[in-house]
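First comes the structure, then the notes that go with it.
Apart from one protein chain that is not included, each protein chain of the complex appears where it belongs.
Chain lettering (A and B) follows the sequence in which the chains are written, and residue indices restart at 1 in each chain.
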Amino acid sequence: MIDYLWLLIALPLLGALTLILFGKRIGEPASGWLASALVVIPFLIAATLTVPFIAGAEPETVYLFSWIPVVGANASLLWDPLSALMTLVVTGVGALIHIYSVGYMHGDERYSLFFAYMNLFIASMLTLVLADNFALMFVGWELVGLSSYLLISFWFVKPSAAAAGKKAFIVNRIGDWGFLIALMMIFAAFGTLDFGIVFAEAHSVLSVGLATAITLMLFLGATGKSAQLPLYMWLPDAMEGPTPVSALIHAATMVTAGVYMIARTAALFELAPISLAVVATVGALTALFAATIAVGQRDIKRVLAYSTISQLGYMVMAVGLTAFTAGIFHLTTHAFFKALLFLGAGSVIHAMSNEQDMWKMGGLRKYMPITFATMAIGWLAISGLFPLSGFWSKDEILAAAFAKGGFFTILWVIGVVTAMITAFYMTRLIILTFFGDKRWDEGAHPHESPFTMTIPLIILAVFSAVAGLWNTPVRLGLEHFLEPTFGSIHQVHPAGGLTVWALALISLAVIVIGILVAYGRYGRGDLPTEEGGYWAAALNGYGVDDFYGRVIVAPGKAIATWTAMVFDTKVVDGIVNGLAFGVRAFGSSMRVLQTGWVRSYGAAIVAGSLGVILWLLLQGGAF
Amino acid sequence: MTVTLGWYMVLAAVLFSMGAGGVLIRRNALVMFMSVELMLNSVNLTFIAAGNELGLVEGQVAALFIMVVAAAEVTIGLAILVAVFRRRATANVDVLSELKG
Partner (left out) sequence: MIEVIVFVVFALVALAGAVVMITAKNPVYSAMGLLATMFAMAIFYVMLDAHFVAAVQIIVYAGAVMTLFLFVIMMIGVDKQEDTAETIPFQRGITFVVALGLAVVIILAGRQAWVTGSGMFGTPDLVGTIETVADSLFGNWTLAFLSTVFLLTIAAVGTVALALFGPTAVRDVDGEEGT
C-alpha cells in the first residue's frame, strides 16, 4: 500500500495537467468535480496509510527514482507521522475547499483553469510536505510560490489582483533566498541534503555558530512563506484572489509551509538556542502586531487575513519554544477553523453580491442560518473558548511559554494579550456581519448558499469544534502520534498538575473579557464611528506598506530605472553599437577588394598559390 | 644530348604559367576556358613524362582522368556561357560584376 504513496502527488498533478489542456472541453461543473475527486482520492489514500502509525508503525521512505544523487537528493518520499498529518490536513481541508469552489466559482469565465491551479497548489504542497530531502522540499517550496502567484492574481484583469500576485511572489522570493542559502550551508557542512543523514549527524557535525547561521536562514525562508515579521505584508493583499484561494493559502497549504519546515528541521533548531529565541520572539511579536491591525480592518477578508498572520505568530512562537507538537497541533486546528471562517466569509460575500465591507452588512443571521451557525463555531474556536479546538491548541502554546520561564514569560504575556485582542476583533466581525441593523446597499438580496458550499462549512465546523480533543492535557493523543518524528527531540512540556488549568483559566478570563468588551462596543444599538487616530493607522496596516515602498521599493526602482535608462542605453548599448560600428567600418574598408571582376579574384588565387609554393620551398630549404 | 625529364618539366611549367596568364588577361570567357585547357594539358604532360621516367602506367591513367574531368568542365562551362550569352548577349566576364562590394 505504501508503494502507492506517489499517487498523492501524481493525482492532483494529473488533474492540473488535464484541466489545463482539456478544461474548456470538460466544462463546468464537471472540471470542478474532477479536480475535487483528485484531491479526495489522495486524502483517502493518505488516511489509509496513516492508520499504521496509530498502531505505532515506523516511518518509511519510498524511493521513486534517482534525481541528483550526488547531493543526496532523490525523488523519494518520507512518510512519517508529521508528513502524514500534514498530508491529511492539506488534502482534507483542500478537498473541502475544492468542493466549496464548485459552487463558489460558478459562472467564472476560466472556471476549469481555476481548478487546474488549485490542483497544482495541492500537488506542490504535497511535494513540499512529503519530500525526504531539502532539494525536493525546495522544489515543492517554489512550486507553492508559483501556484500562489497564479491563484492570487487569478482575476488578473483587476490591476490590484495582478499587483497582489506579484507582491506575494516577490516577497516570497526574499524568503526563498534565505532558504536557498541555508540549503547551501547545509550541503557544505554535511555533503548531502538528505533529511535522514542531516538530522542524524547534526549534533556531531554542526558547531553552535554554524547551526545558528543555518537555522536563521531557514527561518528567513519560513517568515516569507508563513507571513511573519518582516515579510508578512503579502498576505493581506493576497485577499485579491477568489475567497477559496484565501482559504486554501491561509488555512491548509502555503502559510503552514514555514511552520512545517521549522518543525521538520527541529533537529537543527534544537542546536541553536539563539535562533530558537529569535523564532519565538518574532512569532510572539507578529501575533500581537497583526492582531492590533486586525482590530481596525473594515473588510471582512482582511480581518481574517491579519488574524491568520496573528495565529501563525502563535505557531512560530510554539516551534521557537521547542514546543513542536503544540505548533503542529495549532496548525491543524487553525487549518480547520480558519478554512471555516474564510469559506463562511466567502459565503457571506457571495450572498452580498461581492460586498466585503462589514459596515455594509449586518443582520445576516436570519438570511443565512447555516453560514451563521458554522461561522459562530469558527469564531468561538479561534477565540479559544472551552472546549473548542482553539482553546486546546492555543493554551498548550501559552502553557509551554510559561513553563519555559525566564525571558519567555514575556512571550506568555504577549500571547495572553493577543488572545484577548483576538477575541475582541473576531467578536467585532461576527456582530458587524450577522447582528444588528441591516446596513446593506440598495439591491442586495442575501440568500443562503447552495449545498456544495454549506456542506464543507458544516464538516469544517464539526472538526473545528472537536479536533482539539485529540491532544488535551488529560490525554496527549497527538504527542503520542508524533512520537516517531519528534521522539529524539527535546521538547518543552507544560507544567503538569494544577498550573496548566490555572493558566487555562487566565486565558479563558481574558477571552471572555475580550468578547464582552466587543459586545459592549458593537452589540448595543449605534455603532462607534472608528475614524482617525489609531483606527486610521490600523486600517492602513500602520503604514508598513508605505514604509517598505519608500525604503526598499523606491530605491530599487530608482536603481532599476537608472540601469535601464542610463547604464543600458549608454554602456551596454554603447558596447554593442561600438562593436557593430567597428565591424561595419572594417567591412567598408574591405569593400574595395570585392571588385566583382572574376579576373581580379583569379589573380589573387594565382598570387596566393605562388605564395604557398614559395613558403613550401623555403620550408624545404630550396634556397 | 638526349631529351630528359627536366626538358619536359620546364616546358610544362612554361605552358602552365602561360595558361594562367591567359586566364587573367583575357576577358572573353571562351578564351579563358581555352587557357584553362592549356593549363590542364601542361599538367598532363608532366604526368606522362614522370610516368615514363618511373616506368609507371599510372601517369597515363591520371592523364586520362584529367581529360575526362576537362571534358566535363568544358561542357558545363560552355553551357553556362551560352546561358549567360542568352541573357546578356556578351561573353565578356568583366560585365558580370553584380557582386561588386
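One rule holds for everything that comes next: contacts are C-beta pairs under 8 Å (C-beta built on N, C-alpha and C of every residue); 3 or more make two chains touch, one makes a residue touch a chain.
These numbers come from a predicted model, not from an experiment.
Taking the complete complex into account, A:617 is the one of A:2, A:68 or A:617 that touches the chain left out.
Seen from chain B, the chain kept out of the figure touches residues 1-11, 13-22, 24-28, 30-31, 33-35, 37-38, 41, 44-45, 48-61, 63-65, 67-76, 78-83, 85-87, 89, 91, 94, 98. Along chain A, the points of touch with the absent chain fall at residues 595, 597, 599-600, 603, 606-607, 609-610, 613-614, 616-617, 620, 622.
The definition used in the following text is that only the chains that are shown with their structure count from here on.
Centroids built from CA atoms put chain B at 82 Å from chain A. On the chain A side of its complex with chain B, the touching residues are 590-599, 602-603, 606.
For chain B in complex with chain A, the touching residues are 20, 23-25, 27, 93-94, 96-101.
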